[in-house]
Each structure stands twice: as C-alpha cells, then as structure tokens.
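Excluded from the complex is one protein chain; the other protein chains are retained at their positions.
Coming up: chain A.
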Amino acid sequence: MVKINGEAKEAAGRKLCDYLKEAGYDSRAIAVEYNEAILPKADYETTILQDGDVVEIVCFMGGG
C-alpha cells in the first residue's frame, strides 16, 4: 500500500506520473513530496511507487 495524502492506496508498482494522471491531477498545478523530500517534476516519470511510500500532493488554494 502507498499512503497518498493520508489515505492508503493500491498504487505500489505504478509510475507516479501514471497514478497522477489517472487520479485526475493536473501536474502543472501540484507539487509532490515523496517520502518527505520534494520530488522535482522531471522525476514524476521515473518514480515507481513502492509499498510503504508516503506521498503528499499539494496545490495552492485561497488563503490569507
């Protein structure tokens, strides 16, 4: 299982870019933290999700 934004997902073995696309994320609008380190966008293509990975996907929202 891969923990993505706090939820366990059956995503092990898949490329991060494929997961993002299928889940409906716009990769231009997000930043990804992969196992506590920021993942450069260029690495979305080469990163293969593994069991136990922790992924945070964030974006900007309205705020003060």
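The rule we apply is simple: contacts are C-beta pairs under 8 Å (C-beta built on N, C-alpha and C of every residue); 3 or more make two chains touch, one makes a residue touch a chain; residues count from 1.
Please note the rule applied: contacts and distances are computed from a predicted model.
The unshown chain of the complex is recorded in UniProt as "Thiazole synthase", chosen from "Thiazole synthase", "PaaB protein", "ABC transporter permease" or "Aminomethyltransferase".
If you put the missing chain back, the residues of chain A touching it would be 5-6, 23-26, 28-31, 33, 38, 40, 56-64.
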